[in-house]
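A protein chain is absent from this complex, but the other protein chains hold their places.
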Amino acid sequence: MSGTESIVFDSPRREWRADTFAMWVFVGSEAMLFGAIFLVFLFAHIDFGPAFASASKHLSLPLGTFNTAVLITSSFTMALAHMFALHKRWRPAVWSLLATSSLGVCFLVVKGIEYGKEIDEGLAPLLGLPFRYAGPDPVHAEFFFSLYFTMTCLHALHLVGGILAIAGLLAFWPKARPGNRQRRVVAVGLYWHFVDIVWVFMFPVLYLINR
Amino acid sequence: MSELQKLVFGYVGLLALLALTVGSSFLDLGGFNVALNLTIAAAKTVLIALLFMHLTGTLPRLAVAAAGLWLVILFGLTVIGR
Partner (left out) sequence: MTSAMMPSTYLAEGSSPGAWLLTTDHKRVAWLYLVSLTAFFFLGGAMAVLMRVELATPAGDLVADDIYNRLFSLHGIIMVWFFLVPSIPATLGNFLLPLMIGARDLAFPRLNLASWYVFIFGSLFALFSVVAGGVDTGWTFYTPLSTLYANGFVSTAALGVFIVGFSTIMTGINFIVTVHTLRAPGLTWFRLPIFVWTLYATSLVMVLATPVLAASLILIVLERVFGIGIFNPDLGGDPLLFQHLFWFYSHPAVYIMILPGMGVVSEVLPCFSRRPLFGYKAVALSSMAIAVFGFLVWGHHMFVSGQSAYGSVIFSFLSFCVAIPSAIKVFNWSLTLRKGEISFETSMLYALFFLGLFTFGGLAGLFLAALAVDVHLHDTYFVIAHFHYIMVGGMVTAYMAGLHFWWPKLTGRMYSETAGRIAATVTFVGFNLTFFPQYMLGFDGMPRRYHTYPPEFQFWHVLSSAGAVVLAIGYLMPLFYLGSSLFRGARAPDNPWNATGLEWQTSSPPPPHNFETIPVVTRPAYAYDMKGLEHERFSPHRPAPP
């Protein structure tokens, strides 16, 4: 077959188009998943605005801001990888991918530190851990932290998925043909950027309520 | 290399928007803090989608438009029904 990976397609261009479209449809599908979770948060926020605002102040703004910058940077390096791959400059492409996944790991480590801090302060209403919250309206503050852990864990899981996808991409890198390398970088990149966009919304919604 | 310039522009723009959204949260704008935050998040999304994700071509736009329309339905009708 003329440079296509699958017998189904008659030209690499068509195969490329199908791949990209499929990733976009998948991203749309994922957007519905996070949309539903955000919907839950929106209604809780409407109902218990003051409790949520004061609970939000217990999150660490410096760490949250730092992490947002980390993810934005990782998206930038992913976009660089895309650019280098399209120009067939393989060495910088690999370095960009490594940088991207390292920044992803960095985000997870910082997130872990944050979780540790919150668990120490008794702000994690999970698994029957004691919930010690000093502010007003502790019941609805607990609801806020439930949502906070649900949303950030779901996002973190997606990030882990992205890191594994890059790892898989690099594992098959040496044997892959140029066309396949490019298609995979584009596909993984689309997913990575989407996970970044989710965080772009999660950060102000969780950390910046009427601070 | 204008391609690289575009990416750098996007990156700097995203960091500037991040600074703007964090900074604005220290000002009390009444009910407008949330609206401003969400507007900035939407602006960041546009930057990422256009510059990093290369949102071009009919089919990808179709997918994004469909997801957008369905999110509007989900949020809009739930607000009405509640």
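As written, the chains take the letters A and B, and residue 1 is the first residue of each chain.
Please note the rule applied: a residue touches a chain if its C-beta (ideal position, glycine included) is under 8 Å from a C-beta of that chain, and two chains touch if they have at least 3 such contacts.
Keep in mind that this is a model prediction, so the values were computed, not measured.
Taking the complete complex into account, B:L74 is the one of B:V8, B:A43 or B:L74 that touches the chain left out.
One chain is missing from the display, and on chain A it is touched by residues 6-10, 14, 17-18, 21-22, 25-26, 28-30, 32-37, 39-40, 43-44, 47-48, 51, 125-128, 139-140, 142-143, 146-147, 149-150, 154. Counting the whole complex, the residues of chain B in touch with the unshown chain are 59, 66-67, 70, 73-74, 77-78, 80-82.
Just so it is clear, only the chains that are shown with their structure count from here on.
Chain A and chain B have Cα centroids lying 15 Å from one another.
On chain B, the positions that touch chain A within their shared complex are 3-4, 7, 10-11, 14-15, 18, 21-22, 25-26, 28, 33-34, 37-38, 40-41, 44-45, 48-49, 51-54, 57, 59-60, 63-64, 66-67, 70-71, 74-75, 78, 82.
If you check the complex, the residues on chain A that touch chain B are 17, 20-21, 24-25, 27-29, 31-32, 35-36, 39, 42-43, 61, 65, 68-69, 72-73, 75-76, 78-80, 82-83, 189-190, 193-194, 196-197, 200-201, 203-205, 207-211.
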